[in-house]
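Every protein chain but one is kept in place in this view of the complex.
Moving on, here comes subunit A:
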Amino acid sequence: QVSAALKEGRVTPTELCQQCLSLIKGTKFLNAYITIAEETALKQAAASEERYKRGQPLGVLDGIPIAVKDNFNTAGIETTCASNMLRGYISPYNATVVQKLLDQGAVLLGKTNLDEFAMGSGSTDGVFGPVRNPWSYSRQYKEKSVPKSHSEDKESNWVITGGSSGGSAAAVSSFTCFAALGSDTGGSTRNPAAHCGVVGLKPTYGLISRHGLIPLVNSMDVPGILTRCVDDAAVVLGSLAGHDPKDSTTIQDNFKPFELPNLTDVSKLSIGIPKEYHVPGLSGEILALWSKAADLFQNAGAKVVEVSLPHTRYSIVCYHVLCTAEVASNMARFDGLEYGHRSDMNKSTESMYAATRREGFNDVVRGRILSGNYFLLKQNYEKYFVKAQKVRRLIANDFVKVFRSGVDVLLTPTTLSDAAPYKEFIKEDNRTRSAQDDILTQAANMAGLPAINVPTALSERGLPVGLQFIGRSFQEEQLLTVAKWFEKQVQFPMIQLEEVKGHDRDVFQHKKSASFS
């Protein structure tokens, strides 16, 4: 809708950009952004304006403000991964996905906050502090939350965004941008999407280039897309997907961007409900919602079947071994020599390495590196790493079997519950939390399959809850078509943000037309 508005001249790219920038300032307390690229954004907006004036916009994304998670390289703009190790690091190049968006005329507002090096499920463990879920400040949440005591500061009740792409999810959710890039290794795009009430798409592994995305687990990472509606996600996907010679893990086949049809007849659809996703710890609320959604499909004529993915329960353990192993390897390059933080310790190269890495990495990162190196030791390699790889194949095969049996799309919850208050969340350590929270999203990364979170309803506490659809490899069109149908059925409510400081209310209302396509 915004795109149409730009085209018709009802609003200019510069105005749009300025509104977003001022809204970012007004929502600073969310801590969603690490770096705001005000100057360059305005320049990009001005250039876009020129193009619109000439009647030659580059495409639907021309002039659209976007945000990018701070683990993507952006030329000339600081890229930190929310770590001391890369504080002050200005990348000399753009990640392929960033470049593609810029080539389409998108306006890059800034880099969003995350868990350090994308390790975490709360966006609470970065050096720039935690990200606050915009819904903490929504009327819906405020109405439902019962203050524990009168003296309690309203502020301290805020809830987390989920992670690790929390900043991107919060940015989209609070209207400061129209789309954001995240990354997804174990659920890092879908989890915060669910908690922040936005669409979070994890594409098939190999569809979108990882060149320029600072890797966590090379064999599972994908760039993730966060938007306010499914159509928008399809548009962004269309501009990003395709082979990149700089990334040897992208597939060679030509990708054809698609426009999502408005599905009305679901009778030919087969929806699978994997029983293993009914995990202990799944809140009653979400279980009910999941069930309701299944009924929704069934009542509309679709075939809804229970299926089994028997190796699901091994996926977390398997993920931990493979993830930490790759992390240990990927983090080996941070030695302070070529770039990034370098310790003042200079007695010897080794002591400099050790000090640099101790100072540069937080506990979570260091913990994973140590575990990973342990698993990669010669005497442990077979027992852990190779074993995990074998289990991974079993997990992937589970999906293959189910899809082969005629199921088109799987329907599962995305998270165990709605967003937790920050105070509760930090009572457990990162590893425990990750193990808990990744459980529903992580298998899709193991198998490389596309998956999407669609905001479904508000919980009893007034916070968003989403459901996840998992599709067949490279069948994003089908997946998104189903997701779009579902989105239309559930009519997820718009966030009613209060406490936005210094912002013009009217302009804000105007932005209720939240999508750009």
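The working rule: contacts are C-beta pairs under 8 Å (C-beta built on N, C-alpha and C of every residue); 3 or more make two chains touch, one makes a residue touch a chain; residues count from 1.
Keep this in mind: contacts and distances are computed from a predicted model.
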From "Peptidase S26 domain-containing protein", "CCR4-NOT transcription complex subunit 11", "TAF1A polymerase" or "Cytochrome c oxidase assembly factor PET112 homolog", the hidden chain's UniProt protein name: "Cytochrome c oxidase assembly factor PET112 homolog"
Option touching the unshown chain, where A:36, A:109, A:214 or A:307 are the choices: A:214
Options A:10, A:53, A:246 or A:268, residue touching the unrepresented chain: A:246
Contact residue for the chain not shown (choose from A:288, A:377 or A:494): A:377
Option touching the unshown chain, where A:29, A:258 or A:339 are the choices: A:339
Chain not shown, touching residues in subunit A: 72-73, 79, 81, 86, 91-93, 95, 210-215, 217-219, 245-249, 252, 325-326, 328-329, 331-335, 337-339, 346, 349-350, 353, 373, 376-378, 381, 385
